[in-house]
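Every protein chain but one is kept in place in this view of the complex.
Chain naming follows the written order as A and B, and within any one chain the residues start at number 1.
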């Protein structure tokens, strides 16, 4: 319990934690002090002076150091001689605050009038109109009429672009610096500034490209006037006509809460919904502007069936019957083993659950995966759920005492809003340690920013674990750690080879000490870590165990998997080796890679693909798929795989249906239907349900032909396995099934996900005065699942071993595939606004290396491994460490799949003539 | 370029500040760049930003804030006449008018031959010397009407004779 301070505000007594600002204390008694520059998420600056109030403190007797009391025994209040800014004044015991009287009003009116002296008052054409703090405060606190001569107003050229995404109207800007401070403090991209001074002061961006930040859209929300507007929403609609529908972003694993703001059944814009435990009030630009795929003309509009070698439009009935019959045929001749299913990470939990049921129960197949079978697939990450961040953790409250270790991850590109949250922990006094193979933006705030050499990850972890092991007392505690002796054995005689790891043992010892002393330990890991071998996530989990932070409050792993619902797919068993809830299986099925080779060998006859694009990810997969008897693709778009399919089933997008996703922190969150579908498409789960029911119905069995009695027997058998016919009326009913059958999802329901809708101290629609545009959350905060370790009784260390990659003499370079936020994913379709920022098909090389090879920017190199080679133009940049060539994953025309061997790959580089 | 050509001077400037506070060297380096390039255009600003490893925007901000950084083209000699209180009541207005007349430009402008830029400035801490001006930050005290012609001639002559000029006052002498 923090120290409380009691004060009086307009006669009402209120107690608030020590350190609270007067402006925040006043919200508690529902007396809003008007603000412009103050923003609850940023340090106060006291610039606009709108919040001036009267403040007094108890008079102290200098001799006794006691408050002076009057005849009635009340303390005498000494009012400060000038008005104080409530946003910069912390409360103190016995303070008296007056927020409303003639003097305060006069001053506040003066500030408002002053601000309006340079404002064009063009509300009728301003996008902010209707949700504008300046409008609201003018109505509430401003003078009715200005005494300033209209002709003396400043005039600037009307909106100027600040980069591709944001427009600036300098006349409307009130110079509160919220946008600049957001970029500096919160985003850590100091790309906005002020030019000139005094009244000529105005916002500029001189970065290259202009306004170079992945978070620029947020400035349009917090701008308290209409000075910053987004290119996406400008002149699209009046805000009061919009229907904000709660949804969850499906572009990455953060799971930002947001709304689709619709009018006439069209998405007009995307706004954040406040959820402190997930995204606070922020979105990244991909999430905010990347909604255009939902309305893309390229969407599949109707089922397609291959006839005479060509995909042709068909009715649902025709398509589904065809699929059911074919599946049934294969099932009855070759058995479920010959059927494989891939369901991707942008599907909802309900779809994924239905998918694995369909396979395991209806088709009798365990050949399930959520990946595409390319070498770039990430391994199945169970450790991230076992030792996941403890439920109830709210990163927005962590600070002092917290150590954040970022290992083999680039949160800015892999899960951008996590970057903001890690920066926030740092701002609040926590420490950040980055251990990466290449530089990332977080290095600039890191207490320790260490660079390992690719391949040495497990050695680096060993060097962190060893001191922790050595300092673990040889008492009974060791015995309670399962796997302790194995770890001891694994580390026996270990000595860090500093040349190979690129980091000194002392530095790592210092990091181990920091980690050991942490009150809370949060570990992020991403693509680089996940592709560096199973020992890496295991070693990270062991760090938690060794520091007694496994399952401890505010501690745990956060695995930055690719896709919005990768965690859901793993949790719900869309994988060959485990069922829902990581349940062990007697007989594992084939994973995606194995399915492709089984198809090539003619052992797999049918593949059912939902939201995955094996051919797009790896063109060579086409050879395997050609061999199939049946390829069914359930999709938004005609992907490369869909082009080869026998049947293509169009699905509804996130905007057109209901569902839930599970984010990287295992929070299950609900998205709702924002627009009525206009396409002849269906939600994934419905398609699966229809097929499941057809497959056990007479219709299919009858038409399929063959021996009647055998059919009858099969039908009975099916019915027994399926228990009942599927009759989910909505995803909510599937969710009820999930919560009954998947223990970790117990208690997850629409009601529990709704939860409280407001955050601390926030009153309805207060955003309009306080924060900028309203991002009130009426859609619920979701439910965070417990990590397995929270409920287990014994702690175990994960199997850990040190692997030292053998160096390959003729391949002295290292090729690394890196995730970039702006890639060529299907979800980026039609978001042309971001086209200029897309990662380019280039090979990033350190300038020193480029000089060694004698290549200039744009000249091509050939990169070859034991598997193959690729040819790309060079981009010289310090973002590639020496000896490493960095190539983007998920970007067209890169050819990475034909070269990479899992993770970092030894390669040879040749300059092309 | 700037760094390579003026390494000794830049290193000496950097040495004045703690190693992790290189940004403090920004104002001196901008002066240097301004002298070398004649003004602070986009490229020279970026060059300074790169020497100090600063975001471009931060450096533009600084250039925009201070009156002695010129991002517009200026002449070889910048004439800054104080027209503040009390100078404006002690002959400054007359001096400005006289200069405008002789140079054929208005305050704020640069002569066609790019030799002189004339500006009105606020108090330059020489009020007892009114009317007073600075030419490339060298003080010219009590510039009474009879002295203007000679002053301009000398300044022009200095420029034409190829004497090193420093619009930033790096080479100022009394």
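The rule is short, and it goes like this: contacts are C-beta pairs under 8 Å (C-beta built on N, C-alpha and C of every residue); 3 or more make two chains touch, one makes a residue touch a chain.
FYI, contacts and distances are computed from a predicted model.
A.B. asks: Refer to UniProt and select, among "Protocatechuate 3,4-dioxygenase subunit alpha", "NADH-quinone oxidoreductase subunit F", "SCP2 domain-containing protein" or "Energy-coupling factor ABC transporter ATP-binding protein", the name of the complex member that is left out.
C.D. replies: Of the names offered in "Protocatechuate 3,4-dioxygenase subunit alpha", "NADH-quinone oxidoreductase subunit F", "SCP2 domain-containing protein" or "Energy-coupling factor ABC transporter ATP-binding protein", the absent chain's UniProt record gives "NADH-quinone oxidoreductase subunit F".
A.B. asks: List the displayed chains that the omitted chain touches in the full complex.
C.D. replies: Per the contact definition above, the missing chain touches A, B.
A.B. asks: Pick out which of A:74, A:197, A:482 or A:856 touches the chain that's been left out of the picture.
C.D. replies: In the complete complex, the chain left out is touched by residue A:197.
A.B. asks: Taking the entire complex into account, which one of A:60, A:107 or A:123 touches the absent chain?
C.D. replies: A:107
A.B. asks: Among B:9, B:41 or B:84, which one is in touch with the chain left out?
C.D. replies: B:84
A.B. asks: Hey, which chain B residues sit against the chain that's not shown?
C.D. replies: 16-18, 21, 23-28, 30-31, 52, 54, 58, 61-62, 64-69, 80, 84-86, 88-90, 122-128, 130, 134, 136-139, 168-174
A.B. asks: Taking the full complex into account, what residues of chain A touch the chain not shown?
C.D. replies: Touch set of chain A with respect to the missing chain: 36, 44-50, 52, 81-83, 88, 106-107, 109-111, 113-115, 117-118, 147-149, 152, 174-175, 194, 196-201.
By definition in this document, only the chains that are shown with their structure count from here on.
A.B. asks: Could you give the separation in Å between the centres of chain A and chain B, each centre being the mean of its C-alpha atoms?
C.D. replies: Going by mean C-alpha positions, chain A sits 51 Å from chain B.
A.B. asks: Across the complex, what residues on chain B touch chain A?
C.D. replies: 45, 55-61, 64-65
A.B. asks: Mind listing the chain A positions that touch chain B in their complex?
C.D. replies: Chain A reaches chain B through residues 190-197, 204-208.
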